[in-house]
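A protein chain is absent from this complex, but the other protein chains hold their places.
Let's look at chain A:
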Amino acid sequence: MLSVGHMGTLLARRAAAALLSTGSARMMASHGHEVSQQTDMSLPMYWDRLDTPLPDKPHQEQLSATDQALKRKETGPWTQLTKEEKIALYRLMFDKTYAEMKKPTNEWKTVIGGILFFIGLTGLVVLWQTHYVYPPAPRTFDPEWQAQQVKRMLDMRVGPVEGFSSKWDYEKGQWK
């Protein structure tokens, strides 16, 4: 079992597994070889959320020279800021306005379409199953058996007030 040739194939399979392993596993094995764009979740983050009006950090942290001048002007009286400067300061601090965050996206159409598509696909799967997978139905589904079952339920007076037997006319022997 542990012959030389067998060891060779075992090692080959191990090497192939190492090469084909997922990206994150490879990143863990070789730090710094790849540039990953993952955000550092341990630092304060910025995000546009309706229920969080003031995110943990401003949107723009690297300020150009003009932006830094604007920030210095902001430390003074705000009545001296023009309307455009106020808007520029807002855009430095925030990415989207509330109106922009709340803008409708038409995403629901994709969602509903996807739901209906997969329901349809499932229907086809079930159809195939009923033909190729299901065993024959039990004898209790035969029409004769069902008729005998109905007669027995009427004989027993199942639901005589408002239910099953109340719909049967016992004098005439037919449904009401």
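Keep in mind that, in the parts below, a contact is a pair of C-beta atoms (placed from the backbone, for glycine too) under 8 Å apart; a residue touches a chain by one contact, two chains touch by 3 or more; residues count from 1.
Assume contacts and distances are computed from a predicted model.
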Task: Among "Glucose-induced degradation protein 4 homolog", "Cytochrome c oxidase subunit 6C", "Serine palmitoyltransferase 1" or "Phospholipid-transporting ATPase", the UniProt name of the subunit that does not appear here - done: "Cytochrome c oxidase subunit 6C"
Open item on the list: For the chain left out of this view, which of A:51, A:107 or A:162 touches it?
Closed with: A:162
Open item on the list: Using the document's definition of touch, tell me which of A:57, A:71, A:86 or A:102 contacts the absent chain.
Closed with: A:86
Task: Hidden partner interface residues of chain A, rising order - done: 83, 86, 152, 155-157, 160-162, 166, 170
